[in-house]
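One protein chain omitted, others in place.
Here the chain labels run A and B in written order, and each chain numbers its own residues starting at 1.
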Amino acid sequence: MAEAAAEEKPVKRILQTVGFDARFPNTNQTRHCFQSYIDYHKCVNAKGEDFAPCKQFFRAYKSLCPKREAGKFPASLEP
Amino acid sequence: MCSNYLVRLNSTPSILLDAPAPWQIGFQDVASPGFEGIVSLHDSIMFYLILILVTKSGIVYKYLNHGTLIELIWTISPALVLIAIAFPSFKLLYTLDEVIDPALTVKVTGHQCYMVPESDLEEGQLRLLDVDNRLMVPVNTHIRFIVTSTDVLHDFAVPSLGIKIDATPGRLNQTSALIERTGVFYGQCSELCGV
């Protein structure tokens, strides 16, 4: 497996996630998830689904909020 | 993995142990800068601890039944020592809390409860430490862990990464690690689940 990996050209991937947010400097990130979720839906309601800046909130809540058991979030909004 | 701890301690590339060994009394091998800080703080404090413990180990005050001065000395100087320990440890504590620029987020969710059938166990195995699906994360990458729980209190802990954080239902706790070398790092729930 190591040889195969050496022969292939190394793929450059960029890993990205929500950075530090000065509103949530603590260990407790519950509000960070909550606020991003609310902000995303406010943003979508105000500007529409295709408004690119909303994606930032979407990515934030997607990477922070835990996956819920079925039924807690609408299926379409499942993080 | 389960080789004798002392043998492992003396062999040259000794940084292999990422699971507890039988009769282990020290730390597991360091794999992240945070844990490096914790270990070096502990070792520096141990220097003064050994100094104090050996010094007052019965030679000095064996004749003394009462003495105001010596009482004052051995009340005030430990207080000063505690203050001296507090500063570096607060510094470390608040440094460990910072999660500034992580490259990826790992969501950790605690559940009750898993069991291993006894027929699957063999002597020398890691038993409950091992899992069937291991989490793979990249090295030299700043990783954020978002820790929560679905039912009762748990605690996400990986000793060689210096991670130990409560998993609380309804709350997302954040911690981070930067793994400096490859390895299989073992950890266990470090809370009496639900207590």
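Everything that follows uses one rule, which is that contacts are C-beta pairs under 8 Å (C-beta built on N, C-alpha and C of every residue); 3 or more make two chains touch, one makes a residue touch a chain.
Keep in mind that, in the parts below, contacts and distances are computed from a predicted model.
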What name does the UniProt record list for the absent chain among "Cytochrome c oxidase polypeptide VIIA", "FERRY endosomal RAB5 effector complex subunit 3", "AP complex subunit beta" or "Checkpoint protein"?
"Cytochrome c oxidase polypeptide VIIA"
Can you list the shown chains that the absent chain is in touch with?
B
Considering the whole complex rather than only what is displayed, give the residues of subunit B touching the chain that is not shown.
12-15, 30, 40, 43, 46-48, 50-57, 59-60, 62-64, 180-181
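We take it that only the chains that are shown with their structure count from here on.
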Give every residue of subunit B touching subunit A within the complex, in rising order.
97-105, 107, 109, 138, 141, 144, 146, 148, 150, 165, 170-175
Residue numbers of subunit A touching subunit B in their complex, please.
15-20, 26-30, 32-33, 63-67, 69
